[in-house]
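Removed: one protein chain of the complex. Kept in place: all other protein chains.
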Amino acid sequence: MANYVMVLDYKNCINCKACEIACKEENGVLLGADKHRIWVGSNNPKGEWPKLDIASAAFLPSQCQQCENAPCQDVCPTNATYYDKNGVVQVDSDKCILCSYCMVACPYDARYVDDRTTTVDKCTFCSDTRLARGEVTTACQNTCPTKVRTFGDIDDPDSEVSELLRTREHFSLKSNLGTKPKLFYLT
Amino acid sequence: MDVGISRRRFLKGSAALTVLGGGTIGLTPLLGNEEGDHEAAAVMTKTSTKEAKLVPTLCEMCVNKCAAIARVEDGVVVKLDPNPLFPKSKNMLCPRGNAGIQALYDPDRLKRPMIRTGEKGKGEFKEVSWEEAYDAILNGTDKFPGMAKILDEEEDNRSSFLFCAGEGMAEHTFKMFYEAFGSANWLNHASICLQTVASAYGVTMGAYPQADLENAEYVIMAGANRAEAIVTPDTMDIFKRTKGRGAKLICVDPRFTNTAAKADKWLGIKPGTDLAFVLALTYVTLDEELYNKEYVTNNFNDFDLYKEHILSSGYTPKWAAKITGLKESDIYEIAREFAAHAPRAIYYPGRRSTFSKNDFQLRRAMAIFQALSGGIDTKGGLVFGSKLPLGEHKGVVPMYYQARERAVNKNKQNDGYDHCVVVSGGGSWIAWRNRFLENVMPYKVRGAFIYKHNPMLNMPNTAKTAEMFKKMELVVAIDTMPSDTVMYADVVLPECTYLERTDPVFSFGGVEPAIAQRNKVIEPMYDTKPVNEILHGLTKKISKPLFEITKKHDMFLQDEITASESDLDENSTMTLAELSKQKEETMYADEFDLTKVFEHSQEEVNEHMVAEKHGEEAAKQIKEHGIFYPNMEKYYKQLGENKFQYYPENKKSYSVNGGVPKTPTKKIECNLANLASKGVDPMPTWRDEYNFKVPNGKFKLLTGRHAQFTQTGTSNNIALHDLIHTNYIWINEKVAKEQGIAFGDKVEVSSATGKTIIRAYPTEKIAPDTVFFVHGFGEESEKLTTAYKNGGCDNAVIEDNIEPVYGAAAMHETNVEIRKV
Partner (left out) sequence: METVAKKSSTIKEFIRSIPINKIGVKDLLNFEKSPLNIFLAALTLVFLGLFVIGVLFYLLHGHHAYNVTREHPWGLLIAVYIFFVVSSTGLCIVGSLGDVFGFKDYMAISKRAIFGSIVTIVAGFAVIAFEIGHPITMMIYNVLTPGLTSAIWWMGTLYGLYLTFMIIEFVFLLKNDMKSAKTFGLIGLLVGLAAHSNLGGVFGFLNARTISNGVFYPTYFILTAFITGVFIAFIMMGFRYKLSFPKEIQTMLSGLAKIQALLISILIFFVTWKFLTDVYGGMPNRAEVAEHILGSWTFWTEVILAMLIPLTIILASKASAYKAIFFASLSGMVGIFFMRYNLVHDTQLKPLQEMKIREYQLPPEWIHYFPSATEIMISLGGLGLCLALYYVGTKLFSLDTEH
């Protein structure tokens, strides 16, 4: 019983994509440009050579936000998308009918289709791999060269994520939509 | 025949000029299917909650050797996780480290020894057993002569074989074979890598330093792209602290790289003009007396001479602004800020291959500039670090009197060599190759042994390299993948990947030194072997036969092993013949038995090397945990989810020499008088010929790295290919628009050397007269399914210019033409 969240010190991110591969290797995600549970987003810097805007070239790692008020869970007709006991949004592939409603409803483009089961898949905070083995880090957190991510239980006031959120300013993505995402970006 | 020529002596002499600093100089050999969505064919590995074997090892996907833990379930390597115990890599694995699994299970891997059956370069081989391969090397086939024949014809001139290797933990193992074989022709990645920068810092401050980026407050990173050319622990340390979180990073680069995106300021300097920038910074520092007077007084040689030189040459920021394209005010500001933060200020030395012909002077200027601020051998500055001792693995170095000197030609005028002033241990690959092709070698070089090296693609002018290999009569390649170089071999010996072998234990120096070892994770697949076993088998085959050849031609050996009357005394019961035989056997066993080098397993050798200096417990720990350093149990702590302590703060080796340089004179050498006679500027000087002007309609070609690729080594890796399908050429958006080039259009890039085809990436991140594309694509080996004809090849186009001091390849001196195809 926990409430897992992830805190991202995204300014550390160098867009090396170690997290993308570690996720695929750990969780057996198929290769393919559209088959990613997590990704690092970047923008072309604004401006013209040589006056380029550094801040606009920031890298933003992202993935399923494990929203507390997840639109994907609301719209699933068979309750294939559900919250597990650790607050992680999971997809029961036995129940998923691939109506794709959740894929359209997700504000974060977090979902894709796993070709092997023809059901919807997404980041599960490594629930059935690392967490199932009793480890306390996710693959993406553990492998990161600049340690962007910190993963932990926000219901535990002594956890590192709780401490980080108490002491550092942070924001979430598209918070105006009321999804209550559980990925927090440190400013 | 020169008796005085001793290979041992030669090696010793040249070693002084090759400076190996505080440990971690892993040298990287630097120097492109239709793009489109590959079918998601490969099923990835997935971990589970099953019983698993966890083996600590060291990654080999690039030079850094990050510590990893391999997870093996049911005999399959399913995940590579970081090993948190290693101070150098600090519990991380980059994308390539994770993709080691795909390198291990790459279906295109070399599986069995092969010998050439078709035309050289066509890659037509037949698979044979190890015994047959060794026999082919010794005795040749109908397609190519054997080693025995060549040596016999060359009268045992061991230097008729070239030995070349890429960087790796077992490079030393291969080098021991080279030493035992007796050749004087050794080439490695150094001259297409960081030879120049390491040597320049070496002659200036006595060692090639590391940078304490964990504590520096101000860092100038010029031409080093740590966000994409990952170096441990530099990349781990600096990017957590930029953007107002403790350090200010000034990125100076002709492109807007990912490092620029992470920096606090970026200057789009003109390529090849860094020297002017540094000279101007030095000018401001000297003119406004911003330097650390005490440090300079105590630790500089020829400071007044240098100061006079800088100030009187007019190296003002105004002058530099014109040359570099930077703003005058920026140069003043940087020099002043740097001094304000000194000694916790770093002008980052950089690491990569040479940019341009003035690189040696540039790095010297950088070293001196850093020294002016006193930030040497101190916390937050450049550090020498310390290194833990290890026992030695002794090799066999016989004396071959017929072995000729290294194939370099002395330049009578300037007391240097034909192509460069200094011949370092790693040599100058380009110069050597070109001399070979021009037929000006002092003797015939007829064969080559290649280990973990891809000369076909790693150095400029692939056409010439192909020609060289075609001319060589016996080429033996030891590799894991069927690279372009392997296609030109006569005998191919397949090495197993790093996950299938234990490699020599290594001591990593630095602020937090440690000893680490690569442990075998699974048994070698197919019929592959680690290099020491390969060489063991090879030496078993060739040792005696080669000794016979030496016997035949080497007068001095003949002398030594022939008994004479004077050797017999009253008590001798043997005949002269018997005595000679005994002498010969003793001589062979003592000095010429090449198998002795490889007779122990790597595990045994490692244990011995560690135990000798640190005890049995340490040897055990390295086997179980992969890492050892003294007091590790006491010092190592996990401080948080992502933070570890390896050494307590007061035990870190920030300052090991009291700030004193490690030169023989214990001073920073501003003026290298001995170079002046060889035609090299003794002090960093700007010459008019360094001025950069790209002809109209052409572009200066830059090359570099992305974090997802390690040159050609990873080109066939399907997981990494998922991240970066192919390479694209960066071309300024406005220029692209004018020429009607849109994103993804195929263009032909051509120079005097050759041409290649690549897709276009219009971007504002590069200047209108400059283009860039990443190295490691455009391979021609058909056996590499993913890499074959994928992308553009930079070395097909880059001209073989070399910088004049060490002969290192100057990679950014080529102007190219671009047209849409």
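Labels A and B are assigned to the chains in the order they are written; within every chain, residues are numbered from 1.
Heads up, the rule we're going with is that a residue touches a chain if its C-beta (ideal position, glycine included) is under 8 Å from a C-beta of that chain, and two chains touch if they have at least 3 such contacts.
Owing to the predicted nature of the structure, the values given are computational and were not obtained by experimental measurement.
Set against the missing chain, the residues A:Pro71, A:Gly87 or A:Pro145 yield one that touches it, A:Pro71.
Touching the missing chain, out of A:Ser62, A:Thr124 or A:Ser159, is residue A:Ser62. Only one of B:Leu275, B:Leu382 or B:Leu723 touches the absent chain when the whole complex is considered: B:Leu723. Of B:Lys65, B:His536 or B:His706, it is B:His706 that touches the chain left out of the display. Residues 33-34, 36, 39-44, 60, 62, 71, 74-80, 94-101, 103-109, 111-113, 115, 118-119, 174, 177-179 are the ones on chain A that touch the missing chain. Although one chain is hidden here, its contacts on chain B can still be listed: residues 706, 723-728, 743, 759, 761.
As a working rule, only the chains that are shown with their structure count from here on.
Chain B has its Cα centroid 38 Å from the Cα centroid of chain A.
Within the complex, the chain B residues that touch chain A are 37-49, 78-82, 91-95, 97-99, 101, 227-228, 230, 235-236, 239-240, 242-243, 245, 256, 258-266, 268, 325, 640-643, 707-708, 718-720, 722-723, 732, 734, 763-768. Only residues 9, 11-18, 20-22, 24-33, 35, 42, 44-45, 47-50, 52, 54, 57-59, 115-116, 129-130, 132-133, 136-137, 139, 141-147, 150-152, 160 of chain A touch chain B when the two sit together in their complex.
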